[in-house]
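One protein chain is absent from this view; the other protein chains keep their places.
Letters A and B mark the chains as written, and numbering starts fresh at 1 in each.
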Amino acid sequence: MKKRVLAGFLALAVALSAAGCAKGNSSSAPASSAPNSSASAPVQTTRAAANEIVVGIAQDLDESLDPHYTVAAGTREVMFNVFEGLVKPTSEGNLVPAVASDVSVSEDGLTYTFTLRQGVKFHNGDPVEMQDVLFSIERNAGADGSAALIPALESIASLEGEGDTLTITLSEPNPEFLSYLTLAILPADYDKQDTAPIGTGPFRFVSRAAQDSIVLERFADYWGTPANLDRVTYKIIENVEGLVLGLQSGALDLVSHMSGVQTAQLKASDFNIEQGTMNLVQALYLNNAVKPFDDVRVRQALCYGVDKHGIIDLAFDGYGHPLGSSMYPAFGKYFDESLTDYYTHDVARAKELLTEAGYPNGFSMTITVPSNYQPHMDTAQVIVEQLKEIGVTATILPVEWASWVSDVYSGRQFESTVVGVDASDMTARAMLARFESTSGKNFINYSNAEYDALFARAVSTYDDAEQTEIYRQMERNLTENAANVYIQDMADLVAVRKGLEGLTFYPLYVLDVAALRWAK
Amino acid sequence: MNKKRFNGYLTAGLLITGILVLLTVIGAFYTPYDPTAMSGAAKFQGPSFAHFFGTDNFGRDIFSRVLKGTGTTLTIALATVAIGAVVGTAVGAVTGYFGGAVDEVLMRLNDALTAFPSILLALLVISLVGPGNKYNVVLALGIVFIPSFARVTRMSFASLRDTNYILGARLMGAKSGRILLVHMLPNTMRVVLPAITIGFNNAVLAEASMSFLGIGVTPPDASLGYMLSEAQGMFTSAPWYALFTGLMIALLVFGVGLIGEGLQQLEREVA
Partner (left out) sequence: MKYAAKRIFTLLLTMIIVSFLTFAAFELVSGDPAQTMLGTQATPERLALLREELGLNRPFFARYSSWLAGFFSGDLGVSYNYRQPVWSLIAPKLEITLCMCFVSFLLITVISIPLGIYSARWTSGPINAVRTAFNQLCMAVPPFFTGILVSWGFGILLRMFTPGDFPGLHEQFGASLKYLFFAAICLSIPRIAMTVRMMRSTVIGEMNKAYVRTAISRGNDRRGVLMTHVLKNSLVAAVTFLGQTMAEIVGGSIVVEQVFGIPGLGRMLVASIANRDYPVVQTIVVILAFWVVLTGTIADLLNQSIDPRLRLGGHA
C-alpha cells in the first residue's frame, strides 16, 4: 500500500514539473527562456519590438506616491516622469515652462505671472484648470494653518488666478523662487494620490506591486513631445548581485547607480556604461558640538589625515568627483573647484595640529554609518585605515536607516557619520541653508557667526551675481573651518543595454525615461 | 556483536574541526597579513602563494580575513549555544521535573517563542541592546535557541523523574536541587550533547544568514556570513572570495556534524 502511495507521489511530482515546464515554455515571453547561443547578439530584441524597457532599481518605492509628500530620492527618481509643475527642470539645470506656457517676473522680483498652457490634461483625461494649480500650490504653502511643506512658499503674500493667468506676489524677493514651482500640479478633486497617483507628465502610473515592480505607460494625450517608449517597468531588486545578474540574463535593460565593481562584471559587447554623478555631497560629517570636534584644529587634522583620492581609488575604483565643500559640480556657477584640494593628504601636518590641540597621541572616535548604504560603509572602512596613520582610532558603528534618521539626523546623537547629502530641489540655498546655526536641519551643529552673517546677506539680496558670490564665500567658510571632512560627489554609473539610446544626466537625482528610445 | 568499531565519523569530525579551530586560534595572534590593511595595487588578485585565497575589492588578503572571520563565527556560535544550552536546560529541568502549572505556562511561552520568526526576535533584541556588534548578536541568537534546548531537556527530565532511583533519592529525603544537579543532569547529557552539536551548526548558519541579510554582524567585526554577503556582490570579478568563504562555513559545519554523527554512533554502541 505504501509503495503505491509513494509511486503516486512520484507521479504527481513528475506530472507537475512536466506541466510547469510545458506551460512555462508556451506562456512566458520567449526571450527569457530561450537559450541564446550567440553571446554578442542583443538578448532583448522582443522588448525593442514591443517598444518597452525594464529598468532595475535597488530601492522599493515604499512610501506614499503623492508627490507633495514623497520623501525618498528613489521614489522621486521614478515618479519624475509622471508629474510636472508650472515649470520643470531640463538636463542642463535650467527651468522651462511646463504646465504654464509662459512665465514673467517683475522688475522688483516680487510678482510672478504665469499663463496656463492650453490643452494640458491629467492622466485621467480631465483638463488642467486654474483651481487645480491653486490647489497644488496652496497645499504646499501651508494653507490650512499647518506648516508649509515647502518653507520658501511661506513668503507668498498673495495668489490670484484669473482665467488663464496666475499671479503670485511675494512678501520679499527670492531669486530662487521659481525653482520651487517645479512642484507637481495635481487634480484638486482626487484623493487617491497615495496609491494611484495622477499627474500631467509624459508617462502615467499604471501599477505598483510592493517590493516587486512599478509600471508606467506612455500618456497619449501629453501636451508636449510624447515619450518614445510605450511602457517602462521598474523591477525592484534590492540585492546588489541580483541587478548584475538581471542585466546579464536579459531581464533588465538599464540600471543606474552601479559601482565600478558591478559594471566591471558586464560584457562590453552588450552594454554601454554611461557616467554621471549622484549629485550629492559625501563626507565624514563631524558633530561640531562634541569633543574633540568642537576644536577646529582637530577637524582640520582629520581633513589632512583623510585622503579623499585614496578613498575614491580604493572603494570606488577611481570613479567619483572629489569635493572640498558642501557643493557639487552640477551647480555650475556656485561650485568652487579651488576648494577641492584645500586640504592635501598630509600626515605630518595632521599630527602637528592634533598635538597643538592637545592630542599628541591621537584619540578614539566612532563613525556612525547607515548600514544599508554599502558605499558609505566601504568609505568608512577606508577612513578607519587612513586615520590609523595619524594616531586616531576610529570604530565603525553601523545602524539601521531608521535609527540613523532618528538618532543621528534628528537626535544629533553621534560623533561622526559618513553619509551623502543632496539638495531635493535645484537650489544652492538648499545645500547651504542647513549649516546656519539655528537651522532645524543643522545636524552637525555647525556654529559660525561669520557663516550666519553671510547667509543672512545672501537671502536678502536679489542680485544674482552678488548672491552667487556670497554662496561661494560660505562654501569657503565651511572648508576653512573644516566643518566636515569632504570626500566626493559619487559617480553614477548607468549600465544601458546596447541599442537603447537617449540617456541624459540631470543635475538632480532623477531618471528621465521620456527621452529613451530603442535604436532603429 | 557490540565490538568497538573504529568510529570514523568522530575521528574525521574531530580532525577537521580541530584543524579549523587550531587555524583560528593561531589566526587570533598571527595572520599572514593585517586583515584590514588595504592596498590599491593588490585588488582582486586570484589565489597565489602570496595570497592563499586571493584578495578582495580593497586589496585585503582574503585568507587573513577568513581566519579572523572564522574566529568571530566560532565565538558567536559557541557563546550562542552556551546560552541556549545552559538556560534551556535550566528551564527544561524546572518544567520537566516539577511539572504542573509552571510547566504549562512555560511551555506555552516556549511554543509562542518558537512560533515567533527567529529573525524578528533576533532583530528586536539587537535593536534593544544596540546594533551590529557581536555580543548583541550572541545575546539575540542565544535567546532564540533557548526554546529548543528547553524542549529537548524537558522530555529527558520528565522521563527520568519517575525512574526508580530518582524516586528512591526523593524518598531518602534528598533536596530537589541536589537531585536535579547530581542525579539527573549527568543523564540528560546524553541528550544534550548531540543537541549541542546540532545547535552549534544551526547557530553558525543562523548567524551567517543574519549577517547575510545585513542584520547580524557588520564591520569591523566581520564574520563569515557578512563576508559572504560582500563576496556575492563581486562574484564575477572575484569568485574565489565567495567560494572560499562559503567553503569555510561548510567545512566548519561539516566537521561538527561529523562529530555529532560520531557521538550518535558511540551512543548506539554503548546502548
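Everything below uses one rule, namely that a residue touches a chain if its C-beta (ideal position, glycine included) is under 8 Å from a C-beta of that chain, and two chains touch if they have at least 3 such contacts.
On a predicted model such as this, the values are computed, not experimentally measured, just so you know.
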Shown chains touched by the chain that is not drawn here: A, B
Of A:Asp102, A:Asp212 or A:Asp230, the residue in touch with the unshown chain: A:Asp212
Contact partner of the left-out chain, one of A:Gln131, A:Asn239, A:Ser269 or A:Thr344: A:Asn239
Hidden-chain contact residue, picked from the options A:Asp60, A:Asp317 or A:Asp492: A:Asp60
Selected residue (touches chain absent from view) among A:Thr45, A:Ser249, A:Thr393 or A:Thr504: A:Ser249
Touch list for chain B against the chain that is not drawn: 5, 8-9, 12, 108-109, 111-112, 114-120, 123-124, 127-128, 201, 205, 208-209, 212-213, 215, 225, 228, 232, 235, 242, 246, 249-254, 257-258, 261
Contact set of chain A toward the excluded chain (per top definition): 1-3, 6, 9-10, 12-13, 16-17, 19-28, 32-33, 35-36, 54, 56, 60, 62-64, 71-72, 146-147, 149, 194-195, 208-212, 235-239, 241-243, 245-246, 248-252, 372, 400-403, 405-407, 409-410, 424, 440-441
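Here is the rule we use: only the chains that are shown with their structure count from here on.
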Cα-centroid distance, chain A relative to chain B, in whole angstrom: 42
Residues of chain B that touch chain A when the two form their complex: 36-38, 40, 57-59, 127, 131-132, 214, 218-220, 232-237
Touching residues on chain A, where the partner in the complex is chain B: 239-241, 244, 261-262, 264-265, 310, 313-315, 371-372, 374, 377-378, 380-382, 384-385, 395-400, 403
